[in-house]
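What follows is subunit A.
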Amino acid sequence: MIQFDAVHKRFPNGTTAVHDLSLEMPEGGVTVLVGSSGCGKTTTLRMINRMVEPTSGTIKVGGQDVTRQDAAELRRSIGYVIQQSGLFPHRTVLDNIATVPLLLGHGRRKARARAAELLETVGLAADAGKRYPHQLSGGQQQRVGVARALAADPPVLLMDEPFGAVDPVVRTQLQDELLRLQKELAKTIVFVTHDIDEAVRLGDRIAVFRTGGHLVQCASPTELLARPADDFVADFLGAERGLKLLSLTTLADVPQGPAPEGGTWSLVLDAANRPVHWASKDTEIPVRPLTDNDSLLSALNESIASPAGLIARVDAAGVLTGVSSRDDIHTHAGQAHTEARVAA
Partner candidate 1 sequence: MYELIKNLGDWLTSGSSWSGTDGIAHRLAEHLQYSLLATLVAAAIGLPLGLLIGHTGKGAFVAINLASFGRALPTVGLVVLVFLAGGLSMLPVYVALVALAVPAIVTNTYAGMTAVDPDVRDAARGQGMRGHQVLLQVELPLALPLIMTGLRLALIQVVATATIAAYVSFGGLGRYVFDGLAQRDLVQVLGGAVLVAAIAVALDLALSGLQRFLFRHRTA
Partner candidate 2 sequence: MSVDWSWIGDHTDELTTLTLSHLQAALSAVFFGVLISLPLAVIAHRVRPLRGFLLGVSNILFTIPSIAIFVLLLPVSGLTRTTTVIGLTVYTLVVLLRNTVEGLDSVPAKTKEAAKAMGTRPLRTLLTVEFPLALPVIMAGVRIATVMSISLVSVATYIGDGGLGQLFTDGFQRDFPTPVIAGVVLTILLAVVADAALVALQYVLTPWKRRRA
């Protein structure tokens, strides 16, 4: 767990980067620091591993005041991932990952073995280890950056806009990887981003900052979207805040009925009872079936595009379980919203 207590950071040129920050970042969860440029989120992150020293206030990691420890040793116990990855161009990928274990005095062989393990963990092929960073794509380099941060198995991971420099497709893949890793490893992660959608997707708690280093609200994604603390947060969340909330709720509770028979549109199935397409007398329209784990947002999206206003629901094997109507989804979406507002 990480604790900020009345932390203040003022730079020599007079700018206040962080203003009287008191914040708790829960152990084993992802806390996302979000806000526009110049709001102090990166400075806040960098004070945790003392890349920036606070002007006043205390920061505790795992109950220990960070200023009481030797800075270099502190950093070896905290993973650090930055946007441009900062991989050492003169070392192979494997040696890059092995950096902290080597600093900690583990033998070269042991460090490299650990690095090879991590290559697999972050989804890279084993032969990537022999290559040099410039031979990898941006997305691959970021994976190496994450592997390097995890090498010494630190309890805390700091990530400063790590997926900002890659294209949206790769970014989604990397976010998926992070969520998967987190399920496995349960690290305490502090993640900085200016992208609210990324924050909603990844965060267990989201801390919204205003320019000048003021923390405006810190809450779960649902609470944030349902009850923004003020106009600033509401604006930051964007006009489609209601829809974003739907990305957090699943289809599981939406009722379903049998597939339509004898209407304008019918659902064509294959031999294994999996949906193939919607068919009318003279046209075929592709179908995108959804499972109980898919979000209400994607269901709403699909229901609008779907010809009969129906979405096909399937189980984990892709076999049809039923259909849900546009109205059902819409009603349920409204309910989800109300519940969120009340519960928060």
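Assume a contact is a pair of C-beta atoms (placed from the backbone, for glycine too) under 8 Å apart; a residue touches a chain by one contact, two chains touch by 3 or more; residues count from 1.
Candidate selection criterion: all candidates are chains of the complex that A comes from, given by their letters.
What you are looking at is a predicted structure, and each value in this text was computed from that prediction instead of being measured.
Visitor: Spot the contact partner of subunit A in this complex among 1 or 2.
Guide: Selected candidate, touching subunit A: 1.
Visitor: Sort out for me which residues of subunit A touch candidate 1 in the complex.
Guide: Listed in rising order, the residues of subunit A that touch candidate 1 are 49, 51, 72-77, 80, 82-90, 99-100, 103, 132, 134, 145, 148.
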